[in-house]
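Complex shown without one protein chain; remaining protein chains in place.
Should a chain be cited, it is by its letter among A and B, assigned in written order, with residues numbered from 1 in that chain.
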Amino acid sequence: MNASNKKLVWIGGLVLLAVLCVLPFLVKNFRVFQFNMVMIYAIAILGLNILTGYNGQISLGHGAFYAIGAYGAAILMDGAGVPYWATLPFAAVLCFVFGFLMGFPALRLGGHYLALATFALALAVPQMLKYKKIEHLTGGVQGIVLSKPEPPFELSILGQPLSADRWLYFYTLFVLLIMFLIAWRLLRGRVGRALVAIRDHPIAASAMGINLPVFKSITFGVSAAFTGVAGGLSASVVAFVSPDSFTSFLSITLLVGVVVGGLASIPGAIAGAIFIQYVPNVADEISKSAPWAIYGTFLILLMYLMPSGAAGLVSKIWSRLRPASTSATSSPEGKLS
Amino acid sequence: MEAFLHQIFAGIANGGIYASVGLALVMIHQATHHINFAQGEMATFSTFIAWALINAGWPYWGAFFLTVAISFALGLIIQRTVLKPVEKAPVLTNVIVFVGLLVIFNAVAGWIFDHTIKSFPSPFPKGTFFETKYFSAHDIGSIGVTLVVLVALYCFFKFTPLGLAMRAAAQNPESARLVGVRVSWMLGMGWGLAAAIGAVAGMMVAPIVFLDPNMMGGILLYGFAAALLGGIDNPWGAVIGGFIVGVLENLLGAYVIGTELKLTVALVLIVGTLIVRPDGLFGKAVVTRV
Partner (left out) sequence: MKRTFLATALAGLTLAAFSGTAIAQKKYDSGATDKEIKLGNVNPYSGPASAYGAIGKTMDAYFKMINASGGVNGRQIKFISLDDGYNPAKTVEQIRKLVEEEEVLATVGVLGTPPNSAIHKYMNQKRMPQLFVATGATKWGDPKNFPWTMGWQPNYQGESKIYAQHLLETKPNAKIGILYQNDDYGKDYLKGFLDGLGDKAKTMVVKQLTYEVTDPTIDSQMVELKASGADVFFNITTPKFAAQAIKKAAEIGWKPQHYLNNVSNSVGAVMMPAGPENGVGILSVFYLKDPTDAQWHNTPEYKEWLGFMQKHMPTGDLKDLNHVFGYTMAQGVVQVLKQAGNELTRANIMKQAANIDMNLPMLLPGVNVKTGPDDFYPIERGQLARWNGKTWVLEGKVFGR
């Protein structure tokens, strides 16, 4: 990329950042809440994408890691009085461990079998959360009611005060940027290439010296950790956790987000998150009697129009517009076996 | 002892349900190499159609066979119209299309037929001659129906040219085309057959669990487990897998871990079995060339 292009990118980035900072003060708190959910879903989808998009291991159970992260954070905040910002590393580590453990049996399973095993995980976790022996920790069927963190200082921009929702917006945005940065560093380099190699040509990859079992299990762990961080954030933003919030439908929704956003794409996660947050609401406005039928129709139409997700569409358009430039930065999309 | 036996028999009866759903999943996989997540909702929708026919005065078996025919046609049409555009797309794209279908069928069923549970008649009512103490007439009858479907499927795939053509189309579409198999139509027929089997499963299940739009939600996981435990390419495996899942579910819930962690135990079981036998209990290992 030449110097003037680089300058453009930097200026564009700064403008974007400025817009993002002012945005929460332009809209009502409820909208800010929705933005927060979009960012949280984006992190969760990114996590799943690391596993499914880049590494080809399909997971229908990431809702379970989201739940573990959320409950982990909630229990710390409610039971141990840990401040909200300190719960995230704990959620990440906890979910890494569970994900890593799940990675071992996953080694032996492929395709449909892994999908089944992870789907069973998604169904089992809500039931485990209700188990009476740990009820004193998890609140059992009642869940845990939390308080939203208050902003640490007073501020007013454009006449709107810095409310709890707006404060959480900046906090979530900060975490989002960090998680995306981590993913970017990981996936753009050797690790990313190794993941893709494992996905597309596992036998060749191990012949080249990549330690498949360790790599795949760690990938599972990292993927779970990302989604767990998203769950931990949701505990503060929604201020309530209960087993009913984390049904198997959440896992399916996250997968929808990954595919709609684009497999093996980091920015695609945001597109996917926007889809899963807003399209159900849009469908509700279009049809009161069968909104989910509208949602399903949208899904299918999107798959026709952009089978490689939003990111795939963008890169197709981009390569059409600039046929001469060699795009050394686009990530390959492989097929899953 | 009697209670123990009773649990086993209740498990076999339930297992019949999982077996029939598993069979439909295996069917679709044999024909298309995909697992259709919308299978359950399509089966529920078919059962609603049968219910509507029966309510309109049709006799049971008339409604039964008409529903099977309609479901076949519906499956075929869906494959030819909705799935054709993504035939060449990656697997996950197809999965999302299935999710879309799942959601659409569920919502439309609820919209047309509303959400209150409905009772669905059984062709084997109380008092039929083969009723026993542990199995109701319907339990035995529905297991019988499942076995009949299984045998018919097996013979179809093994002994008929059409069945062979379908298997070829799924396993190696390029070569199949070269020998004159109309691959696209084979896929469509595969979907039609799977939808028909799903309809049969739905109509056998509904008298036990009652008909409502969410009827198949809980069953699909177990049907899925049955199909995979038995080996995804093996119809006999799916049926045996179904019975195993049914019995184990009951026994574990009653004697080992209690009802509060049944799903967790099911999870551990499934994962455990697949670790030991990654291709399912009766499946064939697939060897790929590097």
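Some notes on this structure:
Everything that follows uses one rule, which is that a residue touches a chain if its C-beta (ideal position, glycine included) is under 8 Å from a C-beta of that chain, and two chains touch if they have at least 3 such contacts.
Because the structure is predicted, anything quoted here is derived from the model rather than measured.
Note that the undisplayed chain, when the full complex is considered, contacts A, B. Interface note: of A:Asn55, A:Thr87 or A:Gln127, the residue touching the hidden chain in the full complex is A:Gln127.
Counting the whole complex, the residues of chain B in touch with the unshown chain are 2-3, 6-7, 10-11, 13-14, 17, 106-107, 110, 114-119, 136, 208-210, 212-214, 217-219, 221-222, 249-250, 253-254, 258-260, 262-263. Contact between chain A and the absent chain runs through residues 28-31, 33-34, 37, 123, 127, 130, 140-143, 145, 147, 234, 238-240, 242-245, 247-249, 284, 291-292.
Note that only the chains that are shown with their structure count from here on.
Interface residues of chain A facing chain B in the complex, by the touch rule stated above, are 52, 58, 105, 108-113, 115-117, 119-121, 123-124, 127-128, 130-132, 203-204, 252, 255-256, 258-260, 263, 289-293, 295-300, 303-304, 307-308, 333, 335-336.
By the touch criterion stated above, chain B contacts chain A in their complex at residues 29, 35, 82, 85-86, 89-93, 95-97, 99-104, 106-108, 110-111, 221, 224-225, 228, 232, 260-264, 266-267, 270-272, 274-275, 278, 280, 288, 290.
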